[in-house]
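Only one protein chain is missing from this complex, and each of the others stays in its spot.
Letters A and B mark the chains in the order given here, with residues in each chain numbered from 1 onward.
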Amino acid sequence: MLTQRLLLSDRGGMLVLGLVLLTAIIVPILNLAVPSDSPLYVSNYTVALLGKFLCFALLALSVDLIWGYAGILSLGHGAFFSLGGYAMGMYLMRQIGDRGVYGHPELMDFMVVLNWDKLPWYWQGFDMFWFAMLMVLLVPGLLALVFGWLAFRSRVTGVYFAIITQALTYALMLAFFRNEMGFGGNNGLNDFKEILGFDLAAKTTRVGLFVASAFALIIGYMACRYIVTSRMGRVIIAIRDAESRTRFSGYQVESYKLWLFVFSAMLAAVAGALYVPQVGIINPGEFSPLNSIEMVVWVATGGRGTLFGAIVGAFSVNYAKTFFTTFSPETWLFILGGLFVLVTLLLPKGIVGLFDRFSRKGDKQ
Amino acid sequence: MIPICRLTPRHAVQQWLTRLLLLCLCSLPLHTSAQEAPEATPAQPTFDELVRQLPSGNLRQRATTVEQLASQQDERLADILAALIVGDLLANKDKPPVVAIRNGDTLTDALNGSDLTGTSGLRRIPVNNSLRTQLRGMVAQLNLSHPDSDKRYAAVQRFIRDGVDGETAALLRQHQPSEESGRVNDAIDAALALFDLQTGDRDQRMAAIDTLSGSLEQEARNALRSVAENDEDATLRAAGAKAIESIQGRISFYRFIENVFFGLSLGSILLLAAIGLAITFGVMGVINMAHGELIMIGAYTTWGIQVLFPDLIEWSLLIAIPAAFLITALVGIAIERGVIRFLYGRPLETLLATFGLSLVLQQAVRTLFSPLNRSVSSPEWISGTLSINPVLSITYTRLYILLFGLAVFFALMLVMKRTSLGLKVRAVSQNRAMARAVGVRSNWIDALTFGLGSGIAGVAGVALSQITNVGPNLGQAYIIDSFMVVVFGGVGNLWGTLVSAMSLGLINNFLEPWAGAMLAKVLVLIMLILFIQKKPKGLFPQKGRAAAD
């Protein structure tokens, strides 16, 4: 019954998840077990790149959940992603211990530079993995709860919501740029050494993080799928299409929006927490409004309101980004900008919609 | 330095006034001896010859030469003497020698002002203490009798800063009756009072404290403070303390005025950036994320005009305003016709598409010109400061931008309220179908309205090019702020935009001293987010049945 609901009725999703699963199995083997001169060898660079893409796909999923299904356009999801990343980064920083440049047993290097004499209270507890993971979920979740409660309660919708979420991430970016905030200012958190005792530079650790990201994506997808196929999911679609009708049918629209927003924020935060150890740095630049709006384009390109479309979009746009920024960095912004215009004007259903159209044509013939 | 006189509006007036003043001064009998000196007999050496004589001979001969120089009226003299005092006047062994003024690392010819940087063989022209004292007095005298009141004021200021001794006091007393500028007179009063405070008898000192209590100079405060704290006479101590208090009161008042001015100035910048958006977003309901890039294009237009017409720097802004308006309006119309018109009624899609356009425009500028900032020069008539008193000074740039912002605002207001275009725009924004039914070409109006909003963004860019770096990212910095201004003010309400821009500017400026620039910005954003919770429709919401739906 549940498998029917979550998987079988979702052909595109099955296909995409199957591919993700396949990558999660094959890539580690090709990276670890195949000698590096073999043509089948997958380089460390590719593993890191794919791991990054998996995190982005999870992030895109969280954006699609609220934009595609509830019609709430958040231009501040980068904030939740980054907060999750910072929480993970704080754990990784605490793991450095006295191996920093200044060798202080407790303080981070940037704190030594600032002449601080003790660890700020909000850095306490981050030496414990479980606490840090709890914070990965709680901090962005709480922010989403408070912010969403304020916004949805006063019925801020549509473009206004988009703009104030953008302002939110902009404000956070400015705040995190300040050295006195105690998050490393401009440079952010970097120079990590190990996670749970595993050396971050080691091949196996990197593959482990890659596999973890793949499974996080699969679990995240299932969770989203569970929500959108439940009655709650239908209420959410109902809110998107006819908000006042839903309200007059006896649903408290605000609380549906709010919980979905909080869940989505937490999903984005998990993506951020997995992203940071793989790229080895988190800085305030991640909060930049451009990042948040780029995520929306992944979803739009892939096809909104389908969940697996978000994954397709995240992979294809980011692949294109990697390709173009390596070979012709000049053109990338032209392409990204063009993509925004093209998708909104010509491809409102994204790549997935395009395939749908072709397959339907095929069915008719 | 010889000021290079270009004809600009402000300068022209200044020059004219100066000439008038000179004419008056020359006709005064008091000045005859000094003023007639230039019409000397041909036997006397010329100014240039005298300057070239300076390096030769011994110190006594040099003193004579200096005296002869002093009797000549020449604009270059003050600089040469000032350089001589501090040992920055150099010369080589040529006959006649090259005489140069050193200013940091650069060398300039003392006589014709040409650049001599890097020339070797120049040696310092030696002076001794007695000559230095003589020179100081001469420079002071020279400056005090300078026709430009700004120069005279600066000279008195320098006395105050360096400390007033008996000689200068005598000099000032001698000069004061002929002084015409009130500002310079006040400064002389302060300088003399400072002198009296040190050397005078009790009554004189009381009078001096009284005078100084009206002065805003730092030195006056210091002198009064030392009297208030250390003086043996209790009455004087009390009077000094009271004077300081009254000065502090006035200073904090002027600081407040200055803060308000800076706040309004920031507000006017926000206003300029947001006002075009108030049209496109507020009136038409179109979210144009490329608005910032239109501002950027306006700023680049200014730069382009300056590059194309390097001789017309003084007029470049005046040319750039209509040019930027036209160019950005055309770009705006192209955006509207090419993209936005397909997306009416789908605000979120419009937002994404225009954001894409903003990326394309940014990258286009980066590719076409350079990713680096371009330098846009300011015409002379808007640079400089207007110092009202020692505490309060206002830069002309900010003053002009404030006025310009208001002018643009009211011009736009007129267009919207008084012209048929404005009427049609309002009609289309309120009821498209009805407007079309009564014969308004709504497509055309959409394009024109968007062009108008975009054009104003371009004009804002011209103004912004004077205060920020002109680079591809110029627009990004303003887009969120501008949206905040429009949302805060109430969408569709031009007055609201004015009030909200000004109040945001003020709030930002008053928060800054105790919160720091960045935190102030964060706080303002948070306040705005909270404000939108409370009043989702802004300060001045559109009312009525239509708005309730």
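Here is the rule we use: contacts are C-beta pairs under 8 Å (C-beta built on N, C-alpha and C of every residue); 3 or more make two chains touch, one makes a residue touch a chain.
The rule we apply is simple: contacts and distances are computed from a predicted model.
K.L.:
Pick from "carbamoyl-phosphate synthase (glutamine-hydrolyzing)", "Zinc protease", "Oxidoreductase" or "Urea ABC transporter ATP-binding protein UrtD" the UniProt protein name of the chain that isn't shown here.
P.N.:
"Urea ABC transporter ATP-binding protein UrtD"
K.L.:
Return the single residue from A:Tyr45, A:Trp121, A:Phe248 or A:Phe327 that touches the missing chain.
P.N.:
Here the residue in touch with the unshown chain is A:Phe248.
K.L.:
Touching the hidden chain in the complete assembly: which of A:Met111, A:Ala238 or A:Ile351 does that?
P.N.:
A:Ala238
K.L.:
Tell me which stretches of chain A touch the chain missing from the display.
P.N.:
227, 230-232, 234-235, 237-238, 240-242, 244-253, 255-256, 259
Following the convention adopted for this analysis, only the chains that are shown with their structure count from here on.
K.L.:
Could you state the distance in Å from the CA-based centre of chain A to that of chain B?
P.N.:
About 47 Å, centre to centre.
K.L.:
Give the list of chain A residues in touch with chain B in this complex.
P.N.:
Touching chain B: residues 73, 147, 150-151, 153-156, 158-160, 162-164, 166-168, 170-171, 174-175, 177-178, 289, 293, 296-297, 300, 330, 333-334, 336-341, 343-345, 348 of chain A.
K.L.:
If we count contacts the way the header does, which residues on chain B are in touch with chain A in the complex?
P.N.:
Within the complex, chain B contacts chain A at residues 287, 339, 342-343, 347-353, 355-364, 366-367, 480, 483-484, 487, 516, 518-519, 521-522, 525-526, 528-530, 532-534, 536.
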